[in-house]
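Submitted below is the structure of interest, expressed as structure tokens.
The complex is shown incomplete by one protein chain, all other protein chains being positioned as in the whole.
Here the chain labels run A and B in written order, and each chain numbers its own residues starting at 1.
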Amino acid sequence: MWDPAVPSDCVFVETTELTLDTSGRHFVDLTDRVAEFCRSEGDGLVHVFAPHATAGLALMELGSGSEADLDELLERLLPRDGRYRHQHGSPGHGADHLLPVLISPSLVLPVVDGRVQLGTWQSVVLVDLNEDNPRRRVRLTFLRG
Amino acid sequence: MWDPAVPSDCVFVETTELTLDTSGRHFVDLTDRVAEFCRSEGDGLVHVFAPHATAGLALMELGSGSEADLDELLERLLPRDGRYRHQHGSPGHGADHLLPVLISPSLVLPVVDGRVQLGTWQSVVLVDLNEDNPRRRVRLTFLRG
Partner (left out) sequence: MWDPAVPSDCVFVETTELTLDTSGRHFVDLTDRVAEFCRSEGDGLVHVFAPHATAGLALMELGSGSEADLDELLERLLPRDGRYRHQHGSPGHGADHLLPVLISPSLVLPVVDGRVQLGTWQSVVLVDLNEDNPRRRVRLTFLRG
């Protein structure tokens, strides 16, 4: 029997905010925390969002060398030198402010039966080269059927 | 009492389309218009979308020099020279057609109690270096609980 207090097939919104310490790390693996948030949910979409102007979210393989490769790529695309108009904090900090233009801090993932439908080698990774602010937040939002 | 005509906790869809004139501007701040669209809504997600093949949407700080830094980055990654196969309009216009590959024209943001959960220094910015077409549209879509 359909219970009007819990309409079937309707989407519900749930949201929470994680807090992170990125001290000494350019990459923080969020995969398990996103999976945990989605567990016991049904089908839907989960949104991952970093409310910061110098961080991004990437889907990438971890543990096989791509972290060092991404560091090299970012140093090449966004060299930490004196070229930036946006200057404060650490040398080359202007580069940090362009990172989220190339690596968006907003990411949506599909969820089926409470399980995030990531590929085998995909991890949800906060990318953050900013050494001036290690305290980070990440908001998770679930729309479920 | 739960009113079946307006199911509580269900998501509703609302959508609207903004029109913009980007004449002489590479960056258009959409933050206030997105915030206004979400006001008086509940919890959910807002989707921002530019239905154009030469524009992107970035989350970035405005007013501290990053606009000039992004201009420099884009000129470096997508130089406006004669290299492009896609050639029509202004010189180097082929570069404009690659911009949305690096800066997606699709962006999702979390909303809690009608307020977009942007970080302090995040603005929603249309990035558009295409001088051939200053008339732009941006579609906003809200899914709320």
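Quick note on the criterion: a residue touches a chain if its C-beta (ideal position, glycine included) is under 8 Å from a C-beta of that chain, and two chains touch if they have at least 3 such contacts.
What you see is a predicted model, and the numbers here were worked out from it, not measured in a lab.
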{"item": "Of B:R39, B:H86 or B:R135, the residue in touch with the unshown chain", "value": "B:H86"}
{"item": "Chain not shown, touching residues in subunit B", "value": "4-7, 10-13, 15, 47, 49-53, 77-78, 83-88, 94, 97-98, 100-102, 104-106, 108, 139, 141, 143"}
{"item": "Residues of subunit A (touch criterion as defined above) contacting the omitted chain", "value": "2, 4, 7, 9-11, 42-45, 58-61, 64-66, 68-70, 72-73, 77, 102-104, 107-110, 112, 117-122, 127, 143-145"}
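One rule holds in what follows: only the chains that are shown with their structure count from here on.
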{"item": "Cα-centroid distance, subunit A relative to subunit B, in whole angstrom", "value": "19"}
